[in-house]
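A single protein chain has been removed from this complex, and every other one stays in its place.
All chains are identified by letter, namely A and B, in their written order; residue positions are counted from 1 within each chain.
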Amino acid sequence: MSIEEKNWEPKIIGFCCNWCSYAGADLAGVNRFSYPANIRVLRVPCSGRVNPQFILRAFQRGADAVLVSG
Amino acid sequence: MVAAAQHPHIKLMTFAEVLKVDGYVGNFEITVKQKARYVDHEKCTGCGTCWEKCPSRTSSEYNLGLGDRKSIYVSFPQAVPNKPVIDRDSCRYLNGGKCGVCSKVCPAGAIDYQQEDQLVKFSAGAIIMATGYDLFPWEEAYGEYGYGRYPDVITGLQFERMSNASGPTGGRILRPSDGREPQNVVFIKCVGSRDDTKGKSYCSRTCCMYTAKHAHQVLEKIPGSRAFVFYMDVRTPGKAYEEFYQRSVREGAQYIRGRVAKIYQSGDKLMVKGADTLLGMPVELEADLVVLATAMTPSRGYGEIARVVGFSTDKDGFFQEAHPKLRPMETNTAGVFLAGACQGPRDIPDTVAQASGAAMKVCALLSKERLETEPMISSVNRSLCSGCLECARVCPYKAIEEDSVSERAGGKTIRRRVASVNTGLCQGCGCCTVACRPGAINLLGFTNEQLLAEVDALCL
């Protein structure tokens, strides 16, 4: 699929630290913010838990972007 | 104070500082520096001969510069412990001089100029931080109040020392400049509090009430006196607080809503210029004494002790609670609790309530013989571990130790180095798993296999 195609939607995988950005993502919900539904978040106990292998695996399986946050 | 000193389960370590805290909840290893007092408190009877005879005088910190003390001293007459220490900065003998009078007059032979700082080590299961507060250094910020140039502009705490019966003036409210009783006393609230430009953004919570008390004390102790209070708002949220404030108004305290723009000396008076924002008029008052309600700030050295014990502080340096509403007595470090103004400005009833709450949390912890640990921690597969200990180098909690295993190889028994996880220290962050090349260390509950399966499931 090319980026010019009208209906293209990126698939984003997020690795979020339980203690900060995962909690922040929860807070966004509590405050009823709204953002596009393209991101799928994985909870990790620390951004230091994210092995580069996980990121490569996400790209291999078709993710368009990976967000590591912590 | 006496109750704590006499309690059989309490060991008091005064003139001492916590230097190091190792370990974890249930098993902290503490190192405390006992500073040299130059007085053997085992022998000292507290008779007071030494401080009567000591010829060296210096300004008393305890009385905030409003009085003197000797170089060998107790801070105040009812002090606990009621035994003196020698101030090494002002003592003549310790500064190479000759004096030595205290040693000669001491009937118990308790003076020991050779005493040195000592390190004391012990273990503890829980820690309560109760380091309190200090006052905002208004002299550095408020030029309009004279940067501390005028002796008769004092802080609320100095006022307390004066009105305290065992303080430097024996409980009389006097002008520091000439020792006369003031007639017109002006109080200024929110000095450093609620002032983003010069001070702190927060409200210090206690000043409205103690200023009402100070006004009451002036009117009570000095016949014919007048008390003026400049305020931004009057905040009295507490049981019997509003009534107390109303009482000081009824007694004659005059509340003026507005800020003071300038204080200057005029003869032996202080001229106070401000605005009454309710009347929309400038105000000028002739004052004999000005009392500033200065903001509460974290106790000096707050950053250092937070680092040593291992928890975080907020934007103003107050100790960070785990949750502002639901866990106000806990820090994010397990086993470390908060009591009193070190967490944020508060008054005595709130402090006592929080201290008892923190004590309850500690009792709950200490009532157990053993503590359950979080099972989602790292685990080493010893047969895969190469013993490189890269995991130990990246571990932020120093939770990985060196260990060894015995193995039969080639007909011989050999010992092989492996990593071992301390289950008490491991916080389950999983940094070690990323550093491990042979893949021998894994995080239970967040294993490599699980995380890869999650990635696959989300990318489907």
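Just so we're on the same page, a contact is a pair of C-beta atoms (placed from the backbone, for glycine too) under 8 Å apart; a residue touches a chain by one contact, two chains touch by 3 or more.
Here is the rule we go by: contacts and distances are computed from a predicted model.
Asker: When you check the chain that is not on display against UniProt, which of "BolA protein family transcriptional regulator", "ABC transporter substrate-binding protein", "Glutamate synthase domain-containing protein 3" or "CoB--CoM heterodisulfide reductase subunit A" does it turn out to be?
Answerer: Choosing among "BolA protein family transcriptional regulator", "ABC transporter substrate-binding protein", "Glutamate synthase domain-containing protein 3" or "CoB--CoM heterodisulfide reductase subunit A", the correct UniProt name is "CoB--CoM heterodisulfide reductase subunit A".
Asker: Just list which of the chains on display the missing one touches.
Answerer: Over the full assembly, the chain not pictured touches A, B.
Asker: Of the listed residues B:Q118, B:S356 or B:S404, which contacts the missing chain in the full complex?
Answerer: Here the residue in touch with the unshown chain is B:S356.
Asker: Taking the entire complex into account, which one of B:A108, B:V283 or B:L444 touches the absent chain?
Answerer: The missing chain is touched by B:L444.
Asker: Considering the whole complex, which of B:D117, B:D178, B:D233 or B:D456 touches the chain not shown?
Answerer: B:D456
Asker: In the whole complex, not just what's shown, which of B:W51, B:F76 or B:Y113 touches the removed chain?
Answerer: B:F76
Asker: In the full complex, which bits of subunit B touch the chain not displayed? Write them out.
Answerer: Within subunit B, the residues that touch the unshown chain are 1, 3-5, 7-18, 26-28, 30, 32, 37, 62, 74-76, 78-81, 84-85, 122-133, 157, 160-161, 163-165, 167, 171, 209-210, 212-213, 217, 238-241, 243-244, 299, 305, 309, 339-342, 347-348, 351-352, 354-356, 358-360, 362-363, 365-376, 423-424, 444-445, 447, 449-451, 453-454, 456-458, 460.
Asker: Counting contacts across the full complex, list the positions on subunit A that touch the omitted chain.
Answerer: 18, 22-23, 25-26, 28-30, 32-37, 40-43
Everything that follows uses one rule, which is that only the chains that are shown with their structure count from here on.
Asker: Using Cα averages as centroids, what's the distance between subunit A and subunit B in whole Å?
Answerer: Whole-Å distance between the two chain centres: 42.
Asker: In their shared complex, at which residues does subunit B touch subunit A?
Answerer: Within the complex, subunit B contacts subunit A at residues 376, 394, 396, 428-431, 433-434, 443, 446, 448, 451-452, 454-456, 458-460.
Asker: Spell out the part of subunit A that touches subunit B in their complex, as residue ranges.
Answerer: Against subunit B, the touching part of subunit A is residues 11, 13, 40, 42, 44-46, 48-54, 57-58, 61-63.
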